[in-house]
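Starting off with a structure, shown below.
All protein chains but one are shown at their positions in the complex.
A, B and C are the chain letters, set down in written order, and residue numbers restart from 1 in every chain.
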């Protein structure tokens, strides 16, 4: 997806880990409010592209069951300069975690599954 | 190269651009003091791994002629946490540019090629 | 007016369903909808009094006035990535 003026390509993958806060994890389940999640991701990508002058950003996020070692999220950024690629990539993952309606349920080796706590999105509009 | 405890994988590629400081570039040539470059890269990777607790870091840097759009350098980092993956990846590319003995000659559409100015490495030892 | 409520993740577990359609009196706010839901069942009573919500896919405060046909999504703390 890079163009001839891009000098840096950065790929980030979030991967399911075998543990979280000391408990052994043997799988995850992601649920999304798909239509809104897509709209929010599009918004985040547009913000990042404008702020860092980055032409190409792609994001994928899986839903459903994932095993340890599988990628849950991928972010690809191509930019003329590496500083912007790193900043834009980091912005996308942090904002995704902050306000994209996706939820995660962890399955543990030693007990029942649990929805994970996370970020509480702020209102975008006044009342 | 990721292990089950790694939650983030970050791949950086530096790519030959079609321009630099306003001049159209149609290719690059990299030269390295290969043995020393490898030793310095190993040192940088070890520093990053220790500082950010990152288990897996791989770096490749090409030498010789490259065309626009080809990758000159690749850095792969796998880490338990994404913050460390971003920091370690960024550290490796910045330190590589600061002190690994590799040189770049640009070939221009409108004139002869030129070695690019860059960073002057600091002494590592007292006299 | 008719309001469609959507429930996800842990809130879906409380609602026992992903979607409920309720009839509210005119000039109701999101807070009124939350109160009505919390009074409607023993498990929905466990919904926070001030949950994050999205009205028609935009995160909105509890004081937001609802209009007929609005879709209100109840958003537990998000944990993508």
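The rule is short, and it goes like this: a residue touches a chain if its C-beta (ideal position, glycine included) is under 8 Å from a C-beta of that chain, and two chains touch if they have at least 3 such contacts.
The model shown is predicted, which means the values in this text are computed figures rather than measured ones.
Looking at the complete complex, one finds that the omitted chain is in touch with B. By the touch definition given at the top, chain B reaches the unshown chain through residues 14, 30-33, 35-37, 39, 61, 72-73, 93, 96-105, 115-127.
In this section, only the chains that are shown with their structure count from here on.
Top contact pair of chains, counted by C-beta pairs, is A-C. As a whole-number value, the distance joining the C-alpha centres of chain A and chain B reads 26 Å. Separating the centre of chain B from that of chain C, both taken as means of CA atoms, is a distance of 50 Å.
Touching of two or more other chains is recorded for residues 14, 93 of chain A. The set of chain C residues that touch two or more partner chains comprises 81.
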